[in-house]
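Shown here: the complex without one of its protein chains, the others still in place.
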Amino acid sequence: MKDHLGVRVGLTILPIVLSLAITAVIIVLVGADPIAVFNAVMQGAFRNTNSFSGVINFWMPLALCSMGLIVTFTAGLWNIGVEGQMAMGAIAASWAARTFVMPSEVLIPIEIVIAMLAGSAWALLVGILKTKLGVHEIFGGVALNSLANVYAIYLIAGPWQPPEGGSAQSTAPFPDYSLLPPVSTEFPFSLLMLVIVAVAILVVVLALRGTRWGLQLKATGKNARSALLLGVPTTQSAVTALMVCGALAGIAGAYRVLFTYESLRPFASGGIGFLGLLVVLLAANRALLVPLVGFAVAAVFTGSTRLRVALQLDTSLAGVLQGLLVLCVLLVNGLRTRLSENRPQAAPLAQPAAYETRTPTTTLDMLAAHARDDKADDSVTASTPESPKEGQA
Amino acid sequence: MDIELRSISKRFGTVQANDSISLTVHSGRIIGVLGENGAGKSTLMKILAGYQPADSGDIVLDGKRAHYVTPQDAIAAGVGMLQQDPLDIAPFTVIENFIYGRPGGFFVGRRAAAKQLSELSRRFGFELEPEMPVASLTIGQRQQLEIVRLLALGVKTLILDEPTTGISAEQKHLLFEALRELAQHDKMSVLLVSHKLEDVIALCDEVIVLRAGKVVGAAQMPTTTDQLVGLMFGQVLTPHQRPPVAIGEAVAQMDQVTLRGRRVTVEHFSMRVQAGEVIGLAGLDGSGQELVLRACAGLVKPSRGSIHVGGKVMTGKSYREYLRAGVAFSAAGRLEEGLISGMTLTEHIALASTQGALIQWGAARDLTAAQISQYNVRGKPSDEIQQLSGGNQQRVLMALMPQKPLLMALEQPTRGLDVDSARWIWTQLLARRENGTAIIFTSPDLDELVAYSDRIFVAFAGQVREIQVTQAAHEHPDALIDRLGRAIGGDFGDAAIIAGEAR
Partner (left out) sequence: MNTELINVLNSIVANATPLVIAGIGETITERAGVVNLSLDGSLALCAMTGFVAALVTGSFIVGFLAAMIAGGLIALIIAVAGIELRQDQVAIGFVLTLLCADLAQFLGQDYTGQVAGSLPKVAIPLLRDIPAIGEIFFNHQVIVYFSYILIIAAWFWMFHTRPGLAHRAVGERPKAAFARGTNVNRMRYVYTIIGGALVGIAGAAYTLGVKPGWTNPPAMRGDGWIALAIVIFGGWHPFRVVLGAYLFAGLRALSSTIQRDPTINIPLVLLNGLPWLLMIGTLLLVSSGVIERLLLAMPRPIQRWMRNLLRSDPPAALGTRFEPD
């Protein structure tokens, strides 16, 4: 059994090595030097407190979205709509910033709460489309993402355009009292947001592990049918999971407009929503790993902004590395599954693999089917001719 | 075609589905293959038709050893199977289904195919319109299409798996005529897998009976139903001692309900369940007893009639409301419907027992340990449920049920369990009666039904009738088992049967 541990560690490291290697090849293909790129990225992320704060600024909304996505993945849902939920949070916070004239201490909490509500409501739409109307959450999510973006662009080019005329790039900057204050000039990130993120991480972890709601989500995600029979309100679980994710994404969106951009811009989310999905896939749905993985991702993305300045390279390299990493993880994981299938004496359940991705498709459909709960149930479940597993022939 | 099966064996995990089965079928004969659920009939036929490979043994067709890998190979060798749910493609039309799978060119060749389709259909009196979508055909018509398709492909042996479930009398008549003609005129061999004794007696020349993976008997027709029933259902266990319990007030009631299932509809059914009673529901798959059971738990909503539980009107309410009203349900498919693979025992118990918002894991672990010892589960609180054996899973399922329900609705409570585990489960169940709990359960095992039920209902093709169980029957179960067996096969007889009216 000794080589088993070795094999496991090896298979865990393999995707990292593979993706780095492929990225290096790609860098060479455009005529650059991988080592120089690595240095530039490290510089970009860590060379001084300013850049480090940049990493934090990227990490915070990413962590919020990722934690929210952990919640939805636990319930067995692919919440691709997280981008739109961020966008709506951003729009709502922008509206509050432009509308209310109040001292910061009062306004900022209001903005955050409104952003949470907006994100949550947008996610609720996805939930309703899914549970009551049978529309798969991926398509509902993609459609609502696009609608949110369209709405933002409309606001920026129209009613909210700057008084000197719009270029549709940004609204007028928001008033100072509506913005989140940085810690200092050396550390331009918001302490308040850091606290919010820390609290959010804690709350999500505790909720998933210690509350009935969290356990119900887990049950729904693994086997919605059985969960229903054990008394779990599965539709409610799914919808509340979405709403929680929407709320967190809303806060993330608010941060982008109230701190990073200080105004509303098109695609203010910066792709952080989708990135959050990748982070969760990488962290194998392990809530505690998410902030760490998120930090690494944030570092790479922030550091890569330096590529343009230092090496005249496009910043999309960060996305390439990230995407390759997740792809390799999924493929290696698949290899592992395939190899273990071929071994005849495979035990009833092996240890969960380090990068085992739980992407449940059957439960999604079960959930949708039970939304329309009143159809007469199929009576013949006892011994279907097609399932010899339980010994019925 | 002459078929010989030599020592066919097949095992699934720990279950020996076919145990060295040998069988000979001659051209022009219609053979009935009988046996209760789990006897191994479907597996054997699937092996013969190429859907599954045997672990060992040979198939010899017309004297030559056959080697198949896929169903198409089997068809090429001359063996075709009509599955219970025909393997057709719903959005295709009749003619498209007929054509798909035939050797032929690039183009669809509709005209030639339509001609062959109509010739074959006319021969047997089937009416199949080429442009009808298969999705709008009845099961009977889909069968007809599949038979015609297999014949067009040149099969010389036809295997039919439970063909008469869910088809009309008229269609059955046509089917039987067709089969007889194919056997007598075309010298085809026909194998009919069925539970329905009346059909087997009406159609078959010979009968073989399987039980627990082995051939336990064979008979030439004509033979008596009693003989068949005896071969199918086997010996009787010594009846379990049942401490008497006072029967109390009505706990649940169904009045003139109509329950629609996928294949069968139960109509005008009424039943009254009293506290402390044990009611057994018998019948073969798809006969309707599952509908009745699930209706008791709120999983099937009646399209007509009313259901009351604990005095309250529950018609049309959701499963969760039934749960709250005191009905505990457990499904036959443990891991599909009731247990959650990937979650530990503690998690299951916590899920079922936590009332407040927070989970006290320490208390949950203690409770789980207590349940484990009370229900004699071989497993630890931290084990994941799918790591346990079937019997232990069933025990966990019991532990998850509410302590004092009004009604326990159990689908095959001892499915897949060995004798001792089964007895143990029943001890637990019977003990609950002392709190006034009523139990209603389905089971394919006649011994179990007779041993534990106060009242027994039998379902056949949507008709659900009560069979009178006198006190004497408990001491001499043989006659009762015979009567049950026959009722299950469709022969309700006329003596001493009470229609399922409210008592």
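In this document, chain identifiers A and B correspond to the written order of the chains, with residue numbering beginning at 1 in each.
The rule is simple: a contact is a pair of C-beta atoms (placed from the backbone, for glycine too) under 8 Å apart; a residue touches a chain by one contact, two chains touch by 3 or more.
These numbers were taken from a predicted model, which means no experiment stands behind them.
Contact with the chain that does not appear here is found for just one residue of A:11, A:36, A:147 or A:194, A:147.
When the whole complex is considered, the residue among A:18, A:36 or A:327 that touches the unshown chain is A:327. From the options B:87, B:112, B:247 or B:479, the residue with contact to the chain not on display is B:87. Panel shows subunit A; residues 26, 29-30, 78, 80, 129, 133-136, 138-140, 142-144, 146-147, 150-151, 153-154, 157-158, 274, 277-278, 281, 313-314, 316-320, 322-324, 326-327, 330-331, 333-335, 337-338, 341, 357, 359, 361 of it touch the chain omitted from the view.
If you put the missing chain back, the residues of subunit B touching it would be 46, 51-52, 70-72, 75, 87-93, 96, 99-101, 104-109, 131, 133.
Criterion: only the chains that are shown with their structure count from here on.
Interface of subunit B with subunit A (complex): residues 12-15, 17-18, 37-44, 83-85, 161, 213, 259-264, 285-286, 288, 290-291, 294, 299-301, 303, 316, 318-320, 323, 329, 331-343, 347-348, 350-352, 354, 356-359, 361, 384, 386-387, 390, 400, 411-412, 415-416, 442, 444. On the side of subunit A, the complex with subunit B involves touching residues 210-216, 218-219, 222-223, 225-233, 348-349, 373-374, 376-383, 385, 388-393.
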